[in-house]
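Sharing a structure with you now.
Certain chains of the assembly are absent from this excerpt, and the rest are unmoved.
Order of writing sets the labels: A, B and C. Residues in every chain begin at 1.
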Amino acid sequence: MKFGVVIFPGSNCDMDSFYVIKEVLKEEVEYIWHQDTDLEGFDCIILPGGFSYGDYLRCGAIARFSPVMSAVRDFASKGGLVIGICNGFQILLEAGMLPGAMLRNTSLRFICKFVNVRVENDQTPWTNHAHKGMVLRIPIAHNEGNYTADEETIRRLEGEGRVILRYCDEKGEVTPESNPNGAMQNIAGICNREFNVFGLMPHPERSSEDILGSTDGKVIWDSVVEYLNQKA
Amino acid sequence: MEENSEQVRYAVYITPKRGVLDPQGQAALQALKALGYGEVDDVRIGKYIILSLKGDGAKEERVREMCEKLLANPIIEDYEVSME
Amino acid sequence: MAELYEELGLTSEEYDSICEILGREPNKVELGMYSLMWSEHCSYKSSKLVLKMLPTTMPHVILGPGENAGIVDIGGGYAVAFKMESHNHPSAVEPYQGAATGIGGIVRDIFTMGARPILCVDPLRFGDPSNPRTRYLVKGVVAGIAGYGNCLGIPTVAGDLYFHPCYEENPLVNVMCLGIMRTSDIIKGVATGVGNAVILIGNRTGRDGIGGASVLASQEFDERSAEKRPSVQVGDPFTEKLLIEACLELLKGGLLVGLQDLGAAGISCACSETASRGHVGMEVHVDRVPLREEMEPFEIMISESQERMLAVAEPEKVDQVLEVCHRWGLNAVVIGQVIEGNRLVGYWYGEKVFDVPVDSLAHGPTYRREARKPAYLDEVQSFDPSTIKHPSDCNQLLLQMISSPNLCSRRYIYEQYDHMIQLNTVIYPGSDAAVIRIKGTSKGLAVTCDGNGRYVYLDPYLGTQIAVAEAARNIIASGGVPLAITDCLNFGNPEKPEIFWQFTESVRGLADAARALEMPVVSGNVSFYNETYGEAIHPTPVVGMVGLIGTISNRRSIAFPQDDLLVVLLGQTFSELGGSEYLFYIHGITAGNPPSIDMDVAKRIHATCIEGIRRGLILSAHDCSEGGLGVALLECCMAGMIGAEIEVETDLEPQEWLFSESQSRFVVTVQKSKLELIDELAKRRRIPYSVLGKTGGNRLRINDWVDLDVGEAFQVWDQALEKILS
């Protein structure tokens, strides 16, 4: 099983994702340069957090044109697993691989803190180790995580069980107070229709070791590993 | 950088789509009201992009293309183009 | 030229000495270069002699002051490089960009040594927060630090924040960065090897921050002077991120001889300093510098455009260097070469435009300034805090204290900083020192900064000693052993004897305290002329300190960890309200003598706490400082949401016991069964200690003075800053 972590100019959680796959999961992992187009042999591609191209025009707007992204699209269309974390999620949105868009946090401030998210669907490659309703304590760190989409899209996402994570309070209640950025329906993470492309604002790589205060993010990695093992 | 006679300039105006939340605009509205500008009813904040293009000929089509592809996000933004 | 030097800030003696060095009058380019390089900021001409007092060498110091950053060995083949800098004036003009480019500058100082930056620290000082301009400055500065640091992916893990009216027009924005490297990877900012190429990497050069020297332009371009205006520096963190990765890759590949960041005085400074360190000359083709706009040679040489680096490489490696830079999307151009001799020579399309001795630029003049004890001191020190009338409701007082702008939670700030990225932060901001693990080892680093300007104003020598001691306590309470210091010395105009006296006394305090606690000062920065309309800020030395945690599981937080532990005070509380937050916030007074400190006692108490933690006897620890014991106890409760029952006997007034800021105290928790061992430890080291009470419940009770619900207090403390700033 091999993971790939894409490096866009300005990515800055690339090393963190790499570290967790290699040192915590003890799985094989390689970096993929944004100009590379050969994804042969990879099972799961991680689009890491950061500020690709400085996020200067719009988050993810420029990165989506990187040569690697057309390869990632092909990879996904053949059923490969793709996870976009934070900036990676924003890139997936800009690339149209997931629906919707990100607006600035309603506070207009960058927010870095632990939040609670509720698992809404445990029948995906990303959550098979979790159970529906489970509350995960995972950090966020972003300026623009205020998810928005038109009504029709939201209806579809909800109807098809594609909202995977939702901001909630400690008890799992989805409340306005527990929504850190204004995202519609408290959405923290969504999938494509086939469930092999996953975008989320929280950083599972930041909560995969005890010493960092939470291992709740590891549920997501464990799910991926389980899924890939089953498939193999 | 250098300006020459053959340069044309286009202005692109990008605005948040109607119905899409504009957190920045809302914040500015509140701040203006707090500063005593009670007459302000609404604020929308978008982008103003100035493109300098080489050569001549009709460019507007190309600029629209740039907007569609890169400069604006059609899900949340509208745009207009005008020659300067 | 002669009439210009004054406008450029040079004295007539300095101008004469330039003429003497050159054997002729300088031309416009040379004059511009000297005026910048001989400025206080670049030359340290007023501070050099005084800074000699500081202890800078110890066995673990790999590199002391003089380079871009100090480097300290932390064992196991690793070293850390760190330094603190000021960006006060740019931040006063444009808070967001000023603070952002401050981060950019200090980060370059670190990776230029070959270290990967792993954390930033941001000590901040502002005026009265009831002033709307102060709030605008705070928000802008914090957003700027966040905007730049977050984009780089370097966690800002610690800092501090004080408000006092003396900083109204002149806020202090100091920034510190620390990087880690293998000891074998250290590289210096030095040019050697005649024939080696000098390469400029990064952003194009524009008219950024040319400042005072723009008079050189306006002399000739009056009608166009508006266009020639210097620009405020705008930060470009994306380019800086690429620079970090590209430079570290170049260094790892062994492609460089030397590397130097560009900061103040731009290319002039980088070229003359690297050449001077390498005892060589350098030739610069100014016309090859990539520009953003049309500029003259003197402007190019002194421009402070951000996100640029100067690299020196052997000719056969130049292509590889350029290839790496281009792959990272960076401009990289050979602008010159190392030459024999000792001159820095510049050409503009083949024509020689400057030719000066390298060392004369790199090492400006040195002054022995006059120092005189300021008259205000006797008056403020004669104030006797025992004459004030205390409000009687201590419960209310404590609540008021924790909502003071200087004591309330800093969450509003550090939540805007990505303080978790790189997966190393294991004690978050909000405790004493931040703690960073070192992956691949069992070690960690503790980092903090301190500097109470009020204390230093009231007694520069003592106040600065306290800053060092407090920083050390923060490190120790977090489980670390203090390793080394960096500093940023923020003062007024050094040409005023009173200011210079403050400066000298303060440095003496820093030196003595560092010696007493056996720590070297390995890097730092002096920021003078922090004055507005002739009014200086409080003298404000800020101490940044790094400590080593041998075993990361020995890290400690301030939070009471569980019920039924004994709350023990290491050290002793005296009637010392002089200079306290209580006097300032409740009574509006900045006067009295700051708390006394006996460095010998301090050392023994520090050693006790270190040993107590190492042996696992001390389960949590909190340094007791501003706000006193009352505030410290409540902070321990709020951090863990666990209350405490405190019963004490004392001759002090309750308000004195609660808010006195006596030094060398730690609030620690221990298991009842371990008290005997603590007692033994304390006796062995001859230190005073007392059992204050025990943890438990959800209220903090102190005698019949205080009875607060911890959760309610938390709300007040946690929300205060956001309320104050909105």
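Criterion: a contact is a pair of C-beta atoms (placed from the backbone, for glycine too) under 8 Å apart; a residue touches a chain by one contact, two chains touch by 3 or more.
As the structure is a computational prediction, the values presented were derived from the model and not from experiment.
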Subunit counts for every protein chain kind in the full complex: A x1, B x2, C x1
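Keep this in mind: only the chains that are shown with their structure count from here on.
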Whole-Å separation of chain centres (CA-atom averages), chain A against chain B: 30
Chain centre separation (chain A, chain C; CA means) in Å: 36
For chain C, residues contacting two or more additional chains: none
Contacts with 2+ other chains: residues of chain B: none
Touch list for chain B against partner chain A, complex: 20-24, 27, 70-71, 73, 75-76
Complex contacts: residues of chain C adjacent to chain A: 143, 146-147, 150-153, 236-239, 241-242, 328-329, 414-423, 425-426, 437, 439, 552
Contact footprint of chain B on chain A as seen in their complex: 57-58, 61-62, 65, 94, 100-101, 103-106, 108, 146, 148-150, 182
